[in-house]
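With one protein chain held back, the other chains of the complex are shown just where they sit.
A, B and C are the chain letters, set down in written order, and residue numbers restart from 1 in every chain.
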Amino acid sequence: MSDLYKLHGLNNSQVGRYGRQLITPGVGVAGQEALLAAKVLVVGAGGLGCPIAMYLAGAGVGTIGIVDYDTVEVGNLHRQIGHNELKEGHAKAVSLATACQQLNSSISVIPHTVTFTSDTALDLIARYDIVVDASDNVATRYLINDASVLANKILVSGSALKWDGQVTVYHYNNGPCYRCLFPVPPPAETVTRCSDGGVLGPIVGVIGSLQALEVIKIITNNSDGVLSGRLMLYDGLAGTFKTVKIRSRQPGCVVCGDNPTLTELIDYPQFCSSPYSDKSS
Amino acid sequence: MSDLYKLHGLNNSQVGRYGRQLITPGVGVAGQEALLAAKVLVVGAGGLGCPIAMYLAGAGVGTIGIVDYDTVEVGNLHRQIGHNELKEGHAKAVSLATACQQLNSSISVIPHTVTFTSDTALDLIARYDIVVDASDNVATRYLINDASVLANKILVSGSALKWDGQVTVYHYNNGPCYRCLFPVPPPAETVTRCSDGGVLGPIVGVIGSLQALEVIKIITNNSDGVLSGRLMLYDGLAGTFKTVKIRSRQPGCVVCGDNPTLTELIDYPQFCSSPYSDKSS
Amino acid sequence: MIVNIELSGGLEILFSNKKNHQFELSGDSIPLKQLVYWMRDNHVKERPELFVENGTVRPGILVLINDTDWELEGGIDAIIEDGDTVSFISTLHGG
Partner (left out) sequence: MIVNIELSGGLEILFSNKKNHQFELSGDSIPLKQLVYWMRDNHVKERPELFVENGTVRPGILVLINDTDWELEGGIDAIIEDGDTVSFISTLHGG
């Protein structure tokens, strides 16, 4: 096989490592080169972030940033398979970055152990091409959306609770952003956190893997099938998926519209009446 | 929270570890106790087997067997996130079992580094309640099916190739077995192996996670939503899922029918005209 | 007329914890706004403000008419006809 690719920019060890992925139709050498050149920021090293970061590392995304300020607890391990008991008390961003580097030492994985807030978000996002929302609370979701739109980055969003999950891609090819769909945050008392409602490991496994695939489709330019303007809904208990058509970019959107009024980040915990955390207070 | 569960059979460390899963509706203490008592055999420690075994270990399935005779190669790591570079050349069953034990040292994980053949299958399967097909070739799929039916075990089946995946549950609640659907193996020349057609990491991530969830639903007795008599089809490139209704158990099936003629295991590589392996020869 | 209602993302808890409902209503069509009020008044046992707020479905709920975003169908002013399916999906924030 190596001879076949000699004319391209991949070396033999890359051909060996990515061979089964290279030969997949729609990837090829050009797709692999694009993956190696790509920079992806994963916000959250929890249930969604673990499979996202690990599958992107395996696929050879050249630069992966992982933001999380939290530390590993045993109560995370039923769903956060990028960590383990030996990492209890360690920074999640570092623990997951280490797992990614052990899977693939030939790429660059950067842990960011800062809190992701209005003060830090834009600087972090500016260094990457694509942002993946693997966060666990409403305030961070609005922050990630606004920062991604202001920095003009594509946002791959996933969320999960109990037996259910949702996936879509925002701010891609004239598709909507999170605020186009949800201009106003939900009343704080209607938001169920994983700490209250529970969540199952395989649910975040499915949703995180789906998010990783959307990132790969975007980078390899398989744009027709990207979940932009579509929302995928998974009901794990019933064993059903549904993909529904959602609105396109809204001209009146305060952040991605024709005349945006939101031109810098705001105070998201205040806007959402809830903190940057899903912990019970 | 611990006080709430004091009357039940879970100790404090179990409540701490599984808390977020316990509180998920449909799981509860009874579901967690059932998981801890369950014995699941995962056949294959590859792309599907990695997320399956790790999510089942996280969930607290009390005894997990992992069968694989193969060793870890760097070319596996783009999709087999339970292994890593440090495990190159190690037995896959042992490598994955170690990852599972580091995630959850309180359960029992047993690597079986034997080849899974007509000689070994029944003895192995007899020790478990549920079998998960995470194999990568036709001959092994027929073998797993027949052995599961002969030993009267539920079989959770998943498969993947390129951008596509399929999931269903066989031999459950009068549902069909693999042979009810496919009495005769496909002509060998029509079978595309991952070594020829490629496969993407997130595809096996999605399918393996879906399989792990089916196992959890079966053990926790959430039987209505189990994918029995239904086949889930995933097209990752298009970003679509479809769940279709398939036939129930066929009275004329040679292995699970009313008058079975297949009452012991046969020579599956001969039956399928292809080996117990997906390697190019 | 018959209207099929789907609830997900936790909203089913407000509706006897059932995800799928089939409601029989008089007439051949009904404005969505009226259907939402009728559902709140007749089927939400507790805390109706978690479903309706300021005369429309509360923020954080995505509404679909026959699997298409209601925004493409007129929003709260859409007209629902016999056999239509209306889905109310609470957006999830966990991970």
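Simple rule for what comes next: a contact is a pair of C-beta atoms (placed from the backbone, for glycine too) under 8 Å apart; a residue touches a chain by one contact, two chains touch by 3 or more.
Remember, predicted model here, so these are calculated numbers, not experimental data.
Engineer: Quick one: which shown chains sit in contact with the chain that's not drawn?
Structural biologist: B
Engineer: Decide which residue listed in B:G19, B:G44, B:G58 or B:P111 touches the omitted chain of the complex.
Structural biologist: B:G44
Engineer: Touch as defined at the start, partner being the missing chain; which of B:Q14, B:Q32, B:Q101 or B:S159 qualifies?
Structural biologist: In the complete complex, the chain left out is touched by residue B:S159.
Engineer: Touching the absent chain in the whole complex: find that residue among B:I23, B:V204 or B:I219.
Structural biologist: Residue touching the chain left out of view: B:V204.
Engineer: Taking the full complex into account, what residues of subunit B touch the chain not shown?
Structural biologist: Output for subunit B: 44, 46-49, 133-138, 141, 158-162, 164-166, 181-187, 189-194, 197, 199, 204, 207, 231, 233, 235, 238, 242, 244-247, 250, 278.
The rule is short, and it goes like this: only the chains that are shown with their structure count from here on.
Engineer: Touching both subunit A and subunit C: give me those chains, sorted by label.
Structural biologist: Chains touching both subunit A and subunit C: none.
Engineer: In whole angstrom, what separates the CA-based centres of subunit A and subunit B?
Structural biologist: 27
Engineer: How many angstrom between the C-alpha centroids of subunit C and subunit B?
Structural biologist: Computed value for the inter-centroid distance: 38 Å.
Engineer: Give the residues of subunit A touching no fewer than two other chains, as numbers and ranges.
Structural biologist: Answer for subunit A, listing residues that touch two or more other chains: 162, 194, 197, 199, 235, 238, 242.
Engineer: Which residues does subunit C have that touch at least 2 chains other than itself?
Structural biologist: none
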